Every structure is written in C-alpha cells, then in structure tokens.
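Report on the following structure.
Removed from the display is one protein chain of the complex; every other protein chain stays in position.
By written order: A, B and C. Residues from 1 in each chain.
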Amino acid sequence: MPSDQQRILARAAREITAGQIVNLGIGLPTRLFHYLPPDLEVLVHSENGVLGCQLIDNGAEADPEMIDSGGAYIGTRPGASVFDSALSFAMIRRRRVGITFMGAFEVDRQGNLANWKIPGKFSPGIGGAMELAQKVERLVVLCSHNDKHGNPKILEHCRLPLTAPRCVSLIITEKAAMRVTHSGLEVVDIAEDLSVDALRAATGAELIIDESRLGRF
Amino acid sequence: MPSDQQRILARAAREITAGQIVNLGIGLPTRLFHYLPPDLEVLVHSENGVLGCQLIDNGAEADPEMIDSGGAYIGTRPGASVFDSALSFAMIRRRRVGITFMGAFEVDRQGNLANWKIPGKFSPGIGGAMELAQKVERLVVLCSHNDKHGNPKILEHCRLPLTAPRCVSLIITEKAAMRVTHSGLEVVDIAEDLSVDALRAATGAELIIDESRLGRF
Amino acid sequence: MTRLNDKYMDIDAAIARIEDGASIMVGGFGSPGTPFALLDALLEQGQRRLTLIKNDANESDIGIGKLIGAGRVDRLITSHIGLNRVAIEEMNAGRLTVEIHPQGLLAEKIRCAGAGHFGFLTDIGLGTEIGEGRREIDFDGKTWAVEPAIHADVALVHADLADRYGNLVYRGTAINFNPLMAMAAERVIAQAFAVKAPGGLVPEQIHTPCAFVSQIVQVDPATSEQGRRAHAI
Partner (left out) sequence: MTRLNDKYMDIDAAIARIEDGASIMVGGFGSPGTPFALLDALLEQGQRRLTLIKNDANESDIGIGKLIGAGRVDRLITSHIGLNRVAIEEMNAGRLTVEIHPQGLLAEKIRCAGAGHFGFLTDIGLGTEIGEGRREIDFDGKTWAVEPAIHADVALVHADLADRYGNLVYRGTAINFNPLMAMAAERVIAQAFAVKAPGGLVPEQIHTPCAFVSQIVQVDPATSEQGRRAHAI
C-alpha cells in the first residue's frame, strides 16, 4: 500500500510532460523530483534562480552555493542556467514556466487558493507563491484532503487571505484528483479504496462526478 | 598653432581627473581619447554597453563586435566590462558616470542644452543624449563658438527643442571655457589670441568676466 | 531521450513563421549584435507591412536598412536613424512612420515587457518635447511620467554562442539590446555563431536562459555581414 503522500506524488507526476518547464513548491511538491522518469526531458525551475535543477548524484558532495527554493542542495542537468531573482521572476511573469505544484491551506470551487497566511496564527510571509500562482498556466495543488482535525480543505469559498484568485487548474489529494472547470470541481480520478459518497462527505465543496468516466489511482 | 578643434580638445582633457568614469559623446568628444595621458586611470563608458574603452593598439586588428557608441572600433583596458543597454543606462541614471562631453547646436545661460533636433531640417533621433544630459553630474559642452554662418551658439535662451534643461556645467569652444553658474556664464579661460571684447561680440549671452582671474588657453 | 526542448532549426523555416504586419524587435547597436542572416532571410521571403523595433536603422545597404529600402517597413520604433539616408528620406516622404524614444527609455521599455510589467515611472524627458503627450502622475509631491512597456510578436537576436535548448551567450558590444528583446517578444528567433549540445555552456555565463527562446539558427561568421564591413550607429 502506498502512503497518502506517495499516492499524491505518483498521481502528480503524471501531469508532467516532456519539454515542460516545471516549478516545484516548498514541501511535498519538492519530492516530485523523485517521481520524474530519468529520461523525461523537463527543466525544473526554482525561483531562487536556476533552471534545470536535478537531484544530486548519489555520493556526490553538495555544492554549498547550489540550493533550490526549499533549501535543499541540488545539482543541475546539462542545459541548466543560473540567474538573478529579477530574471527568475520575469520568467514566471512572462509565463515561461508551464506548470507549478503547490501546497494549500484552502482551495475552492472557483480555483481560489490560500496557502500563505492564517491571520493571528501563521504569517511568515509569502515568498514567491503569489507570482507563481498568478502567472503559471497550470497550477496543481497537492495537499491532504482534510486538515489534522478532519475539516475539509476543499471549500465552496476560501476564508483565508488568498494567494491568488482563480489560479488553480487541478487539485490532487490522497482521495481524488479534481479539475477546476467553469461549472465547478470535476473529479477526474478517485482513490482505489474510496466510495463516491465517502469522497463527497470528506469535501467542503460540491463535486461534479460522472461515475462512468471516473479514473482510479 | 593648434587648430580650433585641437585647442578645444586639449582644454577639455584638463577636466578629466584620475578615477573618473567618463562618457565621450559622438563626434568631437570621441577624439578626447587621444588626449588622455596613457597613465591616467579613468574608465571610459560608452552607452552601447562597455565600461573601460580604449584605443585599439597600433597595428592590432579590430574586433568587429567591439565598437563605441560612435561606431568606431575600440579595445578595452584591464578591468573593463561589457553589458546590455538596460544596465548601461542604469549606470547613467544612477549617476555612476561622473562626466560626459557632448556637442551642441545651442546652449544657454541657464545651462539648457539643445543638440538633437532642428525642426523641419534635422531630426534623426536622440540616441542616448537625453539620459546623459539629465543624469551625469558634470556635462561639458564642446562646440564651435559660432555656427557656419557666424551666428552665436551660446545664447540667452535656447530656441531649439531641449535635450535637457539646466544640465550643462561647462562650455568649451575655441574661444573660451565658460562655467554655468547661478549668476550666469562665467568665463574661466579665454583663447590666447582673443580680446575680451571680441569674445563678447561673438557670444549671444551676457558673460561674467573677471579679467584679473582669467586664464589663457 | 525525448528531444522536445531541441530548438535547432533551418533559418528559412524559422523566418517563414513570421507573418505580414508582424511587430519585430531586432537586436543590435549599429552592426554589432544585428542578426544580419535572419534579416536577409526576412528580406528574401517578402513579409510586408512590418513594424520594426531597433535602436538604430543600420546603414541603408545592410540589415534593416535593406528592408526599409525595399518598402517592407511601415513603422520604425527607434532612438536614432542618423546614419541611414534612405530611412530619413522614407520618413520625410511619409512612407515610413518613425517613433523616436531616448535610447535608455527604449531599452527600459523593452526590458519592462520582458519583466512582465505594464510600465514604469521615470523622470527622464520631463520638461522636454520628447516628454509631451505622456501620462504623468504625482507621487510624494513629485511628478513622474508613465512609460508603457513595448511588446512585439517576434524578436530576432544575434548571439555568440547557443545550445540546442536555446540558452544564449553574447559577446562584446554585440550584447546591447539582444538580451532585453529576447525576453520581451512572444517568439524569439536567435542566430548564433556556434550551437552546442546542452551542457556546452557554463550556467553562470548564460545571458538568456532557454525558457525565453523559440528557435535557434546557426550562422557562419565567415559568410555573414557580421563584422565584414565598416559600420556606425
């Protein structure tokens, strides 16, 4: 049995196609690195100023001046470039990054995303999330379906301060993969061991489900 | 006997001090290159993207990708850098260029400069003159004292479209070197062979002249 | 390995995608950095009603000078055309619309498009004719002019080195507007004297990361106008 995180990551890796420029947010998304087929030609962008990140070869010593935006030591693949923060965000704002993966505190039916601040509790800043959320063509949210108290993270309307409005394309949790459409959240894939009713019960937003076309993961 | 241009250039070279960043405008100012003592440590900026221009060594072949803003082939001195046009003008706007030399159609008592357009006659563009005129701390105008019809170029008020208002520090012609001050144009040096009356007669603006302190050149 | 990131292409195929009426940024300050081979292919293919954005107009018999002389350019956005007699004649005859910007503002307007912003606020040109007609706003008691970004459909740039992903390295005073334009246009076609396999360039020395570049064309320095003649701004 894969863990919830493994299930999310394996499903997320299927969203990446050859030739893409990919940004991996801090936390869970960074681990997608380990799920990319070695022969898949993608360029991983990290907003601290590198295009073409890769995992450090086993046994190789880390270069102390090469990290990704999550602070992990990285290597680079052939064809990589490094650059300053203004150019890095120009690349994002000019929509040259094709897909980005991020965590979420809340996400809603309209594709609104909240992942940077919980007023009165947690406000360490926003980092590069706002530009990525607003300007990357496909934003895929990777998160647990519910918070640690069991409350749904997927809502009719976000209540927390937004990172960006109407920015999310796809939400992947351990329970389902859900596309944001004009008509609402459409379930594409559901976890193998889960019933449609159980998914609806764990979700704070209305879901569009066509059982005849539903994938399993 | 030096020619008028030689007299202007030799006087102009005295304005350059060690350690300065110097920009030489198209035309006559470019030729100041030949008047810089070889051991004087200045960095010549050219707005097409180079800091540290120097003359090509005698007999050396020109690099086709190294020109100054006037189109002349150049070399670089140790410590030179090359960069894009945005950075080149950032250097100008951030006032990192200490002195610039430019030609003039008209210049006036307030230090207004017109050197880019004669409406109905000559309007090929402005190039980098506007930023240089507006942002370089010391702008030295090098020009003939009168136009080819004998009319003064140094006026009470410029009539042509301005390159920049109140930007000129010093005017050097074959007849005089004149400082722009709050009280008007103060003659610092006068040509060896010229009388004060002849200078006044050739000039379209009132001049402040203290004969006891007047230099010759 | 899939090679979807390979942008190496035949020069005619790259230029053929440019349509009549396109707006085209062209690198170069005088000759250095002007993508002569790309411009010659554009001349040969016959696209018309072009808007060109270039620091200067080259000289009348090279680079964009030839396109202007052939009547293919409706509009030129530039800082200076003083050394191209034909461009001045075409402008005076009303066949070529010329829009003049101070050079540093032209560079910054292009850079601003490449940075993904709408415009910037400057004091350059306040109190001069060039500043007339600009929108001005007051902020903290001072006045600033709004300079909107300049975008283009296509950029034609010249690099010294490239790799097949489209990473670019420029050289000498041939850098000038090229890296700015390579970020500002929707589609970027780059010519380079040498095109290497990925990994053939040093990451720190890449001026334009491949994310901005659409097609790479190799040109031979020995047969290009690049560096073969005297030039001026």
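Keep this in mind: a residue touches a chain if its C-beta (ideal position, glycine included) is under 8 Å from a C-beta of that chain, and two chains touch if they have at least 3 such contacts.
None of the values given here were measured: they were computed from a predicted structure.
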| item | value |
| --- | --- |
| Option touching the unshown chain, where A:Gly19, A:Pro78, A:Pro161 or A:Gly184 are the choices | A:Pro161 |
| Residue in contact with the excluded chain [from A:Leu40, A:Met130 or A:Leu214] | A:Met130 |
| Contact with the hidden chain (one of B:Ala72, B:Val97, B:Ala133 or B:Ala191) | B:Val97 |
| Residues in chain A touching the chain absent from view | 26, 46-50, 63-71, 74, 82-86, 88-89, 92-93, 117, 123-131, 134-135, 161-165 |
| Residues in chain C touching the chain absent from view | 108, 112, 115, 117-123, 135, 137, 139, 142, 144, 146, 148, 169-172, 175, 203-205 |
| Chain not shown, touching residues in chain B | 18-19, 21, 39-41, 43, 45, 50-52, 76-83, 86-87, 89-97, 135 |
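We adopt the following convention: only the chains that are shown with their structure count from here on.
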| item | value |
| --- | --- |
| Shared interface partners, meaning chains that touch chain A and chain C | none |
| Intercentroid distance (Cα basis), chain C paired with chain A, Å | 36 |
| Junction residues of chain B - those touching two or more other chains | none |
